[in-house]
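Here's the structure, in structure tokens; my notes come after.
Removed: one protein chain of the complex. Kept in place: all other protein chains.
Moving on, here comes chain A:
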Amino acid sequence: MKKYIIQSLRLTGVLMVLLCVIYPLAIAYAGKFTPGEGSGEKVTKNGKVVGYALIGQSFTKPEYFWGRPSAVGYNAAGSGGSNKGPSNADYLKDVSGRIDTLLKYHPYLKKSDIPADMVTASSSGLDPDISEAGAIMQIKRVAAYRKLDERVVAEAVVKNTEGPLFGLFGPSKVNVLKLNVALDELKK
């Protein structure tokens, strides 16, 4: 028994050096060669950092495209989903309220033009993307507030839509932050 205890302690120590020091440091070194140099890829506007490409932001102003509802208000110090069950009455009331809000700001929409992702909270609360349909339904409003031609805004949406992986796998998506930065930079 005593033999096993000593062997356990020594093996634990040796493996800690290998697994908790050498391994992560090697990965951290490799990370230096990645686009974000290991600390996250940033998005800049006119040379100024305005956020991280992967972290969604809260957009409420009418001249911006809006992201998905977030259970944590896009506070990236933490993360979280709503964890509301599909039959929860309070939750269903929330969703219905979000639909009404969207209809208020987009009077030209039919309910069936609104995709589910625009009225449901994401899993992380930091979802950087919306669906293509979620961007398309906002074009008219954004164009109006920016006094831009709808076609120009639609073009920006197309440019910032990322298709399936290798054109084959998974959904299409629109990164809201990148799209909004593209629009802001368009103006000048």
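Here is the rule we use: contacts are C-beta pairs under 8 Å (C-beta built on N, C-alpha and C of every residue); 3 or more make two chains touch, one makes a residue touch a chain; residues count from 1.
Rule of thumb we're sticking to: contacts and distances are computed from a predicted model.
J.: Tell me the UniProt protein name of the chain this structure doesn't show, selecting from "NADH-quinone oxidoreductase subunit F", "Potassium-transporting ATPase potassium-binding subunit", "Cell division ABC transporter subunit FtsX" or "U32 family peptidase".
T.: "Potassium-transporting ATPase potassium-binding subunit"
J.: Taking the full complex into account, what residues of chain A touch the chain not shown?
T.: 1, 4-16, 18-20, 23-24, 26-28, 30-31, 34-42, 45, 49-61, 64, 68, 74-89, 91-92, 95-96, 99, 111-131, 133-134, 164-165, 168-171, 173, 177, 180-181, 184
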